[in-house]
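Let me begin by presenting the structure, written as structure tokens, before commenting on it.
Omission of a single protein chain aside, the complex is shown with its protein chains in their original locations.
Chain nomenclature is as follows: A, B and C, assigned in order of appearance, with residue numbering initiated at 1 for each chain independently.
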Amino acid sequence: MKIIDNLLSTFLQTRSHSEEICAPLQIEDYVVQPIEDVSPPKWHLGHTTWFFEEFILAPYAKGYIRFHPDFAFVFNSYYESIGKRVVRTNRGNLSRPTVSEVYEYRDYVTSHIQSFFEEHNSEKIEKLLEIGIHHEKQHQELLLTDIKFILGNNPLLPKYSDTFTENEDVDETGEYVVMEEGLYSIGFRDNDFCYDNELGAHKVFLQTYAISNKLVTNREYLDFINNKGYENNLLWHAEGWDWVLSNTISAPQYWHKIDDMYYQYTLGGLQPLQLSAPVTHISYYEAFAFAQWRGERLPTEFEWEAAQSFFTWGKRWEWTESAYLPYPDYAKAPGALGEYNGKFMVNQKVLRGGSIATPNKHTRPTYRNFFHPQLRWQFNGLRLVKKA
Amino acid sequence: MKIIDNLLSTFLQTRSHSEEICAPLQIEDYVVQPIEDVSPPKWHLGHTTWFFEEFILAPYAKGYIRFHPDFAFVFNSYYESIGKRVVRTNRGNLSRPTVSEVYEYRDYVTSHIQSFFEEHNSEKIEKLLEIGIHHEKQHQELLLTDIKFILGNNPLLPKYSDTFTENEDVDETGEYVVMEEGLYSIGFRDNDFCYDNELGAHKVFLQTYAISNKLVTNREYLDFINNKGYENNLLWHAEGWDWVLSNTISAPQYWHKIDDMYYQYTLGGLQPLQLSAPVTHISYYEAFAFAQWRGERLPTEFEWEAAQSFFTWGKRWEWTESAYLPYPDYAKAPGALGEYNGKFMVNQKVLRGGSIATPNKHTRPTYRNFFHPQLRWQFNGLRLVKKA
Amino acid sequence: MKIIDNLLSTFLQTRSHSEEICAPLQIEDYVVQPIEDVSPPKWHLGHTTWFFEEFILAPYAKGYIRFHPDFAFVFNSYYESIGKRVVRTNRGNLSRPTVSEVYEYRDYVTSHIQSFFEEHNSEKIEKLLEIGIHHEKQHQELLLTDIKFILGNNPLLPKYSDTFTENEDVDETGEYVVMEEGLYSIGFRDNDFCYDNELGAHKVFLQTYAISNKLVTNREYLDFINNKGYENNLLWHAEGWDWVLSNTISAPQYWHKIDDMYYQYTLGGLQPLQLSAPVTHISYYEAFAFAQWRGERLPTEFEWEAAQSFFTWGKRWEWTESAYLPYPDYAKAPGALGEYNGKFMVNQKVLRGGSIATPNKHTRPTYRNFFHPQLRWQFNGLRLVKKA
Partner (left out) sequence: MKIIDNLLSTFLQTRSHSEEICAPLQIEDYVVQPIEDVSPPKWHLGHTTWFFEEFILAPYAKGYIRFHPDFAFVFNSYYESIGKRVVRTNRGNLSRPTVSEVYEYRDYVTSHIQSFFEEHNSEKIEKLLEIGIHHEKQHQELLLTDIKFILGNNPLLPKYSDTFTENEDVDETGEYVVMEEGLYSIGFRDNDFCYDNELGAHKVFLQTYAISNKLVTNREYLDFINNKGYENNLLWHAEGWDWVLSNTISAPQYWHKIDDMYYQYTLGGLQPLQLSAPVTHISYYEAFAFAQWRGERLPTEFEWEAAQSFFTWGKRWEWTESAYLPYPDYAKAPGALGEYNGKFMVNQKVLRGGSIATPNKHTRPTYRNFFHPQLRWQFNGLRLVKKA
């Protein structure tokens, strides 16, 4: 009984929290999609709701009537097995359903889940509810980064909030922790929730390495820029160099150079660059080139996981050198939920840690985040590794 | 004094009318831009306002303070000589300024124009005000067609209005009016307002021709479809055929085939195809192929103008065979206003007449509308010509 | 008998001439297609041969066996009604058939046409042979311009020939001929061969105008460049300006600026710019912008045709202001040959005259050449018109 209460209460808190994130928005902010990767906030609100409707209410709640017959089409994201869906690039072209209809949809599904769950809970349903909650938490992080993109891409550079703090100084007198060669255990071993991509705990042999106990700061990154890091092709991957040239990249995303001074757009508006804060909004290509320039390298995801208890983390997603690949004996869940992770395991890099946008308790030492190497709109950063 | 009152009153009516067009919209509808050619309604409302600010208030109203320093950047459309502007494809990515800020901007500029004009009118200012009014009327037509696109592109197919009538039956027992060969006068000769592209009235020699006194109807167009008009490449221009294949075109825009019946999305929602109404939302390529299939042709813009007093027109913009080119002795206005028409005189076709979306008194027999041949979202149609 | 002899002899001379044009080439030069518009020389040689096989031998020569069953597929250009064809952009990817096989194919078809024609001539066959000859002559001009592109695009800038003369000085003390307003006859009225797009001779009323009796020279065009013509958007069509910016155009094609001096790649190799020669290899956009800068304009094709007997022409195809449109009562030929001209009558501009690459007797005062406005690889140029 206790567990159910807890789960339900987590469910309700999660549902509320998504809406709190959106509270400072104007209605117009909910609608736009400036690039393919950034979804309109109202889409996130509808899609996380659809997930509960599609995977719990529709199949299991007897007599459940969907809120609207076309919403499954509008709010499905990529579950090919579930049916037709709005092409991803078209999300920002839809003015309807309106924001207020999306909120009605949320209320409708939330209260149906609540009444259904109070009466029909079972282990299966609990599992589905749990995954739905974690799914919504993932979208809470995207909500924040997408809102930042939407506002930061606007020539008026509007503020999101006066209180959200992106940048905290780090102790710049960092040290390198030496990790001895040997076998380390990697992957999730507890009984709590984790994603399927963390399962299959296994041993990995690591060579001796030394890992920094702090994130790279804006001050260090500015040094790279001032030393012409963006102009020296030898520091870059071939694809990274093409990306620099064809997008004329010369600084992290959201940096503005005004009268020879650097400013950074933050959720609190445009601010002078805070030198002791960890650098953020860089691509993997930039993280790699920076490390090359320093004569060091990025950790693998295994090195990161083995060493993580020796440093603090959680303010920036940390690019690793690892490609996003299945662990030994990785198996997809059957059916549509199996489309969750496995089908993205090509051409992406793993990020470890968590960021100031990650919801409370959503990340853990074994959590594997992943993005294409050129993407910058997440709160990512980097940590260096060198020979011991 | 009378003229000024009239002009001012036309100005105020025009400003109101744009807002009346938008009255049925939800805030979300003001924001999106599903294709490059369709601008967000709030952009139209801001851009027409900016025009008065930029060309009248800023240069002539002493001490005028712009409503917002960045709005010139946000709401400029294509006036290269005026300065930087938001790239056209980026208009739908801007959630700010909000709709309510745009309305404040409108009120601010409207009242400044009013007070300025009451005190400082001159012939020069009158001319500028007049062109600003006509500019806004052009955007009123675009507002309607863009709103139709925004709603008609939405999977929920929302209605705009219960009262707006797109389709009126035409008398299907049409006749061909024979026009004898000879010299005809083409171009604007009155003292009222017209655009620079209509000036330079001149004689054109026309061969004898016979022109239909009615628009082509949905019934006739359906016949073309049923006779595989979209599958016979010999009826099409090479570029038209490529367009058909690469966009898999098989009917006019907004037609929906459901269980073997055709429906048409209108501003009043989805309705069964009204067979006696004039066909609309077709490209020039389709108009041409239809005429080929009938063994007839489109009129030139000169044939249309010479004959127009013999038939009714004004429900559909009529594709002509004429390319959009300067009349003899055409001269651009100096400065930025000269960018209005002349710079588009390549690769576009002339349409004559007017449509159910054209504001009252905005069109006339010499009016030259123009679009690229593949565009369909205007209320266009066609009229046939054959050998006498 | 005489006429047949003449026709046959013209046929044989035409066939030889195509091969003479290619005599200076290396085998490798026959194969490449650096841009979509430029076809490999061996494709031209094969395609003009296929035309005779497809439209004369295959349908009319009893028992004719095609040289190779797949060549119709390989060498068809755009005749949709004839069947499948190699996509245009893929022509330069085909190493086979080899150049020597293409020459065998030419010999085979030439000798079959010769024996067939000696025995079975009829008016119908004569007409087809005549059009085939003219078709091959058109491709002779393309052969030269495509060869120039292939060699001029090569970093080694190889010469084609020591004797081919592109540039002859013009008398720079030109005059303007005044043409009085009135009705002029336009279109082909003789009994000789012409293309269907010249037929339908008809009257056109022209306003008074003054037309230059000389082509614009490199000296005049250089003046335009030195006066920042490529940097002043007000001189350009909107699409022309986009074209300038996105292709970073700052001079005619084949101009090379080396140590502040201009050179021009010609079929005779790289040479210092010859100032008194007529400018060439410019787009319509450039021709238009140049005329704007001079405060003059381009002639319409009707003005050109009405005045052409008063000046010399034939060294450069002259861009006109006219769009390529059908004359009154224009009718396509039935069947595949009807695809020859009509289907290109949209989005193209008419050029009048002829060029140093045009084969002997291939052009005439009523000849209508046409290209898209951005294309520059033909030997085109311009002549100015001003108010009388």
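Simple rule for what comes next: a contact is a pair of C-beta atoms (placed from the backbone, for glycine too) under 8 Å apart; a residue touches a chain by one contact, two chains touch by 3 or more.
Remember, it's a predicted structure, so these values are computed and weren't measured experimentally.
Chemist: Using the whole complex, pick out the displayed chains that touch the missing one.
Modeler: A, C
Chemist: Out of A:Pro41, A:Pro278 or A:Pro373, which touches the unshown chain?
Modeler: Residue touching the chain left out of view: A:Pro373.
Chemist: Give me the chain A residues in contact with the hidden chain, please.
Modeler: 78, 80-81, 183, 202-205, 207, 209, 233-234, 236-241, 284-285, 288, 297, 321-323, 325-326, 328-329, 338-339, 343-347, 349, 373, 387
Chemist: Applying the definition given at the start, please give the residues of chain C touching the unseen chain.
Modeler: 26-34, 42, 70, 73-74, 86, 90, 92-99, 150-151, 153-156, 158
In the analysis below, only the chains that are shown with their structure count from here on.
Chemist: Hey, what chains does chain B share as contacts with chain C?
Modeler: Both-contact set = empty.
Chemist: For which chain is the distance between its Cα centroid and the global protein Cα centroid smallest?
Modeler: That would be B.
Chemist: Any idea if chain A and chain B meet via the same residues, over half in common, or different ones?
Modeler: Interface between chain A and chain B is built from largely the same residues.
Chemist: Approximately how many whole Å separate the CA-defined centres of chain B and chain C?
Modeler: For chain B versus chain C, the centre distance works out to 37 Å.
Chemist: When the C-alpha atoms of chain A and chain B are each averaged to a single point, how far apart are the two points in Å?
Modeler: Roughly 45 Å, centre to centre.
Chemist: Could you list which residues of chain A touch at least two other chains?
Modeler: none
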